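What follows is a set of notes on a single structure, which appears directly below.
In this view, the complex is presented without one of its protein chains, the others remaining in place.
On to chain A.
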Amino acid sequence: MGERSRLAEGLRIYRLIAGMWIRSLLTYRTSFVLTAFGNLLVTGLDFVAILLMFAQVDELGGWTLPEVAFLYGLAATAFGVADLVLGSMDVLGARIRDGSFDILLVRPGPVLAQVAADHFALRRLGRIIQGVLVLGWGLLTVDVDWSVPKALLLPVTLISGAAIFSALFVAGAAFQFVAQDAAEAQNAFTYGGNTLLQFPPTVFGRDLVRGATFVLPLAFVNWLPASYVLDRPLPLGLPDQVAFAPPLVSVACCAAAGLAWRAGLRSYRSTGS
């Protein structure tokens, strides 16, 4: 099977399984409505925390509230998309432990698609909605000297950011082949990374920003492109051109995550569990 038809088959299998999870959830309608509502409320409060901070200060690391909202919105939307699509991959460790992972391996269809769709949770839509709202508000209130490159960079950044976070989810899942109880460690990077990006890079120490740029390239999700859009100097004194690197970085991240996934699956199939 060619790479392209494999991708198509993966998406088809993903849709089938995600559909089953949605229908499973809808059998408990009240519970679904309540958790979806609770989710929206909790993610909503997340930004309220930042609003409260600005009630005390005018700037955070030199960034104004609309600028922080713009930054926050970019990260939250990108993360929300990855979280909706792949956020339940952390159940892989549990599946390996209880042996039900074997069932996925005797079915046709790419294993990655089956694991990605596992426990698909529609309630995570709340995170995207919240991210888009904050981003929209930030865009309306922020003072930007718009240009064509800046306008183009915006959608590109969102897609690349979602891809970078997706790669992080897949890499984290791959790590669970080695350590089946690593779900929490994975969450530290994914959810923790998201929280990190909600604040301007200027509030963090240089080493942390360096790590988030060169080791785990989260800075490409919003810090670098947002700095460029807002006519701010890029963190670490990086040249402006780097702000346009997110697509390349996201492709590299996805390739690395794909390799990690393959290595993880291969180690499972040669060691069993």
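Just so we're on the same page, a residue touches a chain if its C-beta (ideal position, glycine included) is under 8 Å from a C-beta of that chain, and two chains touch if they have at least 3 such contacts; residues count from 1.
Note that in this section contacts and distances are computed from a predicted model.
Missing from the rendering is one chain, named in UniProt as "ATP-binding cassette domain-containing protein" (options: "ATP-binding cassette domain-containing protein", "Phosphoribosylformylglycinamidine synthase subunit PurQ", "Thioredoxin reductase" or "Alpha/beta hydrolase").
Of A:44, A:109 or A:136, it is A:109 that touches the chain left out of the display.
Across A:20, A:152 or A:208, the residue that sits in touch with the chain not pictured is A:20. Although one chain is not displayed, its contacts with chain A can still be listed: residues 1, 13, 16-17, 20, 23-24, 27-28, 98-100, 102-103, 105-110, 266, 269-272.
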